[in-house]
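Every protein chain of the complex appears in place save one, which is left out.
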Amino acid sequence: MLSLAILVIVLAVLMLVRMPVAFAMGIAGTAGLAIQIGTRPALAVLERVFIDTTASFILVAIPLFILMAELLTAGQVTRRAILACQAWVGHVRGGLAVATVGASVLLAALIGSSTASTAAMATSAYPEMRRHKYNDRLATAVVSVGGTLAVVVPPSIVLVVYGVLTETSIGKLFIAGIVPGLMTALGISTVIKIVSHTTDYAPRGEPFRLGHALRASRHVVPMVLLIVAVIGVIYGGIASPSEAAAFGVMGALVLGLAQRSLRLASLAPSVSTAVRATVMIVTIIACSHIFANYLSFTRVTQDLLSAIEGSGLPAYAILSMMVLVLLVMGMFMDQLAILSLAMPLAFPAAMALDFDPVWFGIVVTKTVEIGLITPPLGLNAYVAAGQSGVRLGEVFRGLTPFIIMELVVLTLLIAFPQITLWLPGLMLGRG
Amino acid sequence: MPRAEAMLRRVEDLLHALGCTALVVVAVLINADIISRVVGLRPLEMQFELTELYLMPSLATLSLARVFRDGGHLALEVDTPSLLGPLWPVVRRLVLAASAAFFLTVAYVSGRHAVEAFAKGSIEFGVIDWPLGWAYLPVPVGTGLLAVRLLVELVKRGAPSALATNTGGDINEI
Partner (left out) sequence: TDLRLGDFQSTTHIVSVNGTQKWMKDVEAATEGAVTFTHFPSEQGAKADALLDAVANGILDVALIQPFYTSEKLPLWSIVGLPGFYDTADRGTEALQAMIDEGATRDELLEAGVVPIFAVALPPYQVLSKAERMGALDAWTNKNIRTSGAAQALIARSLGGAGVSMPGPEVYTGVERGRLDAVLFPLPSVPGYNLQEVTQHISTNGSFGGSLLMLVMNKDVFEGLPEDEQKVLLELGAETARHAAKVQDDAQAKLADEWAAAGIDIYTFSDAELDTLNEAMGAVRQDWLDRIGGRNKDAAPTMERYTSLSAN
């Protein structure tokens, strides 16, 4: 146990001196393995861990989702969706912000990457809101928080990674994310309305014109068609969720080219961005396997489990402790790093407490996703700030009411598992 | 030194281009498979193995060094540099040295694994015989080049303020 404590401190120090999270986990994990089982076996772990991690079909969803988001933005598809939503709700105060949430939901139904979604919205929705004299705080906050929808509304990279790490059905996780995702979107819109009526952050709406709204709606048709096509190939039995991501990439490409808004020249940078992001993510997953392997040889999972079983604490008290730890981790760490660091411990514990693996996956995803909009490390806020040029502090200030709303939604999801589980139960039956 | 750096960059870009090609091939293959199913042709039975054994490892590891050069490996955003003051350049070099040692080790042991597979002619017995040496090769190549990149950063004169990593602002995360 002493060596484990030292290793955890080493890991923390390495991360504090800005060693990339993946490298830090790999180095600390290898050192731990060498202490625990010997140097030669530790090297044998290194010999295979990268090939075993990367040779995985299910992981292809990651580059494909990111590529899809890149193509949709490059092809102006997201910007048109915002304009269409605005034509319908733009007449209320804060209407354009609500329209951005609507477009974020549409985008979320296509892509599974929160940061990709935020980036897409920051380059398309933020300029629109700025043009309509929205306060920067509200505009960037809506873009950042709207981006988080992408990992709860299926498809979702975080849910794919959770499914891979815990061997939970990815199909079920996807369906389970729908209601919590829509609930979050409703929550965001409510906060926008409250902020709009209590501050001068949002301008008065423009008069509603039915003809204009109908005309603008044409522009959202291609995106809806794409969503229907992607969902259709999954539930029509033509492709598995990971394969459907590839289908969506082709759809986004065809759409952009057909609308003449995508130039072939922007293809190469899109592919390059997707590959770079994948390399970063997969390196984190591979190195976290090294660390998780070390953890399992320390038997800390079993010790912790028996401590929990012996503690006599009610299951929900233990769950609350876990969620709190994940929230704190979310302040400082990236969501995939948290998942891969925490799930080897938290998942078996949750299963021992008889929680549903699908529900637990949604609760965990929702929890780590809040970390994307909290300081000091809040990736979505960083991306929104980076793309808009608004100061980071302003973005975080604007996000405060949304963070409170997120915590309320999380509490509801924990208190009422049926919110998450009734839809998968309805569509897929029991088990 | 500038010539070595230029050469390293060229190799990094070449491997990155290979990784990008792998992604394009994955997308094309899966779509070809889906389309052939929809129109009632035989599915491409080799799509799964080709993707899993060769294309995923390539696209996930060949660009490791290029991603580091671009500051794409996620690190914590803590203001350690100003906290450590004059000590920071030393700490930064230690961090680079430890990382380089780690990836050199990974490259060496996984490279040995690949060479062994080539020497024995190891195959995965599938609908066709898949040579495993080629499947194992991208990992030592990608991690090896990353180790080289880390060493080059280590001996570079003058420390950049951060560790050539960023934590946001770029759209290529998550």
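What to note about this one:
Letters A and B mark the chains as written, and numbering starts fresh at 1 in each.
Note that in this section a contact is a pair of C-beta atoms (placed from the backbone, for glycine too) under 8 Å apart; a residue touches a chain by one contact, two chains touch by 3 or more.
Predicted model, so just to flag it, every value in this text is computed and none were measured.
Across the entire complex, the residue among B:Ala6, B:Val39 or B:Val127 in touch with the chain not shown is B:Val127. Only one of A:Ile35, A:Ile58, A:Leu327 or A:Ile403 touches the absent chain when the whole complex is considered: A:Ile58. Shown as candidates are A:Leu182, A:Val224 or A:Ile238; the residue that touches the absent chain is A:Ile238. From the options A:Ala139, A:Ile170, A:Met329 or A:Ala384, the residue with contact to the unseen chain in the full assembly is A:Ile170. Although one chain is not displayed, subunit B still touches it through residues 37, 40, 42-43, 45, 48-49, 117, 121-127, 129, 132.
Touching the omitted chain from subunit A are residues 37-38, 40-41, 44-45, 47-48, 52, 57-58, 163, 167-171, 234-241, 293, 296-297, 299, 301, 428-429, 431.
Everything that follows uses one rule, which is that only the chains that are shown with their structure count from here on.
Between the CA-based centres of subunit A and subunit B the separation comes to 23 Å, rounded to the whole angstrom. On subunit B, the positions that touch subunit A within their shared complex are 16, 19-20, 23-24, 26-27, 30-31, 33-34, 37-38, 48, 51-53, 56-57, 59-61, 63-64, 66-68, 70, 72-78, 80-81, 91-92, 95, 98-99, 102-103, 105-106, 109-110, 112-113, 135-136, 138-139, 143, 162-163, 165, 167-174. Of all the residues in subunit A, the ones that touch subunit B in their complex are 14-23, 26-27, 30, 43-44, 46-48, 50-51, 53-57, 59-60, 63-64, 66-67, 113-116, 119, 151, 157-158, 233, 238-239, 243, 246-247, 249-250, 268, 271-284, 332-337, 372, 376-377, 379, 381-383, 385-387.
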